[in-house]
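The complex appears here minus one protein chain, its other protein chains still in place.
Moving on to subunit A:
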Amino acid sequence: MTIAADDRRLNNMPRTEQTAVERRDRMFGWLIASPSLGLLFLVILFPVFWALYTSVHDYTLIAPNFDTFNGIDNYTKALGDPEFRHTLWLTAFFVAAVVLLEFALGFLVALMLNSVERFKAIYYAILLCPLLMNPVIVGLIWRMFLHPSLGIVNYLLSLVGIDPVNWLGSTKVALWTIVMVDIWHQVSFMIVLLLAGLSALPREPYEAARVDGASALRSFWHITLPLMLPVIAVTLLIRLIFAVKTYDLVYIMTRGGPGVATDLVSYFIYRTAFVGLNIGEASAMSAILLAVIMGLTVWLHRYMRSLT
């Protein structure tokens, strides 16, 4: 289907002139795609619209019905709730921290791995280990590692004379601890994606640059970075969207505490729905979050395209 469309564009053919073969191809394409489209509709579009519909009703788990339409009440209530706004800001900070740090670290490791010739498979295997783990397990393992008096991390620190760190019990440290664990868990994702991009880059520009006597830094800045931009954009986008959804780590490691220091928005929405039993308001919060993520995604996508 796409090949046919490309051909047409190449030949500058008007849209109406479709051959019978093309039409049959098109039909066949739809036929092939329809099961997945149907499934996508069922598991993505339908729930989204259902949630939007719920968000304008007074729908609770105690009275699960759509009897009371209350317009934008749930939205104004959510936005007027200082706790919800706090979780939004905190999530924005968390996302910025993990995405940027993971990108910086991931790109560095990817560049290093790209120039490695031997044992590449072994490095890959080691790197992929954390990524294969379920976030719940990651949270549990790290909770044990970070136990202030019985955990291994503080024990190792004590060997070099560092006082025990209150990893999860201090309001100043807890969020950074979650950021650190998230980096440990997710940085391989960045590495793998960026490495795939790097290994697909053409060799010729580098050879030309070398002939012209460009330094490694210059060829990185003027060749690698521009060529990698599309891959970087996609990697950042995917990671950003995943990071906004972070829930498991907080649920397992801190439950939003101490105080409200790690209360990320996904966990807050979950609590509104299943502890507060207020599905209507939780749906409104989700809709707000969806709008924010979509806005961010569109902006990032456009910005990255403008750079290329």
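Operating definition for what follows: a residue touches a chain if its C-beta (ideal position, glycine included) is under 8 Å from a C-beta of that chain, and two chains touch if they have at least 3 such contacts; residues count from 1.
Rule of thumb we're sticking to: contacts and distances are computed from a predicted model.
The listed options are "Sugar ABC transporter substrate-binding protein", "Membrane protein", "Formate dehydrogenase major subunit" or "Na+/H+ antiporter subunit E", and the UniProt record of the chain not shown names that protein "Sugar ABC transporter substrate-binding protein". When the omitted chain is restored, the residue from A:Pro148, A:Pro205 or A:Pro230 that touches it is A:Pro148.
Residue A:Ser170 is the one among A:Asn70, A:Ser170 or A:Ser219 that touches the chain missing from this view.
Considering the whole complex, the residue from A:Ala92, A:Leu157, A:Leu277 or A:Ile293 that touches the absent chain is A:Leu277.
One chain of the complex is left out; on subunit A, the residues touching it are 61-62, 64, 83, 143, 147-150, 164, 166-171, 174, 251, 254-261, 271, 274-277.
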